[in-house]
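What follows is part of the complex, with its chains left where they were.
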Amino acid sequence: MKIVMAIIKPFKLDEVRDALTAIGVHGLTVTEVKGFGRQKGHTEIYRGAEYAVNFLPKLKIEVAVSSDQTDKVVDAIASAAKTGQIGDGKIFVFGIDRAVRIRTGETDAVAL
Amino acid sequence: MKLRHPFRASLAALALGVLAASPALADDPKFDSGDTAWMLTSTALVLLMTIPGLALFYGGMVRKKNVLATVMQSFAITCLVTVLWVVIGYSLAFTEGKPFFGDTLGAYVGGLSQIMLNGMGIGSVNPLAKTIPESVYMTYQMTFAIITPALICGAFADRMKFSALLWFMGLWSVLVYSPVAHWVWGPDGFLNDAGVLDYAGGTVVHINAGIAGLVCALVMGKRAGLGSENLAPHNLVLSLIGASLLWVGWFGFNAGSAVAANANAGMAMAATQIATAAAGLAWMFVEWMARGKPSVLGIISGAVAGLVAITPASGFVMPGGALAIGVAAGIGCYWSATTLKHMFGYDDSLDAFGVHGVGGIIGAILTGVFAREAVNPAVPANPATNTAAVAAKMGLLDGNAGQILTQCYGVACTLVYSAIATFVILKVIDLAIGLRVEKEVERDGLDLALHGEIVP
């Protein structure tokens, strides 16, 4: 099993969720994060003091999937989250040893 | 024959042909119920300016970790100054000083005859406000005494100990506010005698608080992180609520300074509204041109600048004068808050000096230009100004260019005394208990360290 973790632009959440649902992924977890990268931030001005805001609001999506589904999930996210403009974000994939559904105690693939 | 409603009473009497007055008539012989109604209301309005008005205006501008400490300052000052005003402040400001302190010192501060509000009762009257009960006048003036020190807090936001703040504000209120109020409005105040025009407190309240703020900023030093960290306001919605309540409450401040519900109050209210709007627009458009965007903080700062600048002028100027003062204040205070401050490098964090000091000075001087006898003809609303100088022509537009100098004299006296006294009080407190919080407290936020509470 893998966790696919993606950093995306916030307004892309609904599209990504729909894309995942379309390929049969029915669970995911979303975290509000701030991203620092190539995308330039903005400047806020308060009474003459300028503040460069370099950390931009992003969403982190984590989806646990069985290993064979990984590519499909990565592709789905990659295409749904893409605007083609700088700052679209990243997808990272890493392996997990175990998964447990707390409610039932089921483990691994069936727990996802 | 003492009558509450002499009109109605005697009319009735006449109409009925009954000439003997009814016994109930003896009640409170001199008070005008309309004037009293307006002054009761004005008192509530000016209190609203400080809590929650100013508390929110400042509270929204600091970082979230300091918001409770900031709003607490306004609230605690309200409580503290209320008690001090009862104990001694009112007496020092609004009674005659010479009988107590002799002719020299007595010219600069009121006496002790009304300590603990001695003599204030159901039938008493302050000679400065003859148509309303003294209790109303005392409380109305108390709300001015409250807001003035609270304004100073903008200068040292995010870094003063709460204990030091209480000591500072208590001492400042008694040693600076009361005397300066006495100079300008007191029965034998020397600036009053000199003919300085200050309708509602531009000198006493705003210049006084503004310069004290500047001294605080200089003595206490800059906020940690200034220039490197993001110190942006954490919630300008709060600040906008605060600015709005300041605006609304200021009707009590300026139109209330007529101490009557009359045409002079009406003119003061109109002037206040006009100058405030003009200043808000002026700041907004200048900022829009200079920085590319009209900000919320900009327009509300401009409006407050307008309120400040029109304060000394409000009951003396025509609508055109109010418009001019507003525009000047909007532009002038934009410059002081965005350029002057950076030029000299002091950290007047929320621009107590930049808005109240500079705006107050602009207003005081322009009062000398735009004050018209036509607006405040024979009997000036604020009895403080009821002097020979006033009875004649008022400002430059009336052909009295000298008034501008008189105004500058008032400004200068206030600047000098307030700056020195503030400096001394600060230094004494710093030696005794220290003014500034520990570095870690400043870093982690005053809310938790000083008050044990946070806004999560």
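Quick notes on this structure:
By written order: A and B. Residues from 1 in each chain.
Everything that follows uses one rule, which is that a residue touches a chain if its C-beta (ideal position, glycine included) is under 8 Å from a C-beta of that chain, and two chains touch if they have at least 3 such contacts.
Note that this is a predicted model, so its numbers are computed, not measured.
Chain composition of the whole assembly in this file works out to A x3, B x3.
As a working rule, only the chains that are shown with their structure count from here on.
Residues of chain A that touch chain B in their complex: 44-49, 51, 53. Contacts from chain B toward chain A in the complex involve residues 230-233, 291, 293, 295, 297-298, 301, 337-339, 341-342, 351, 354.
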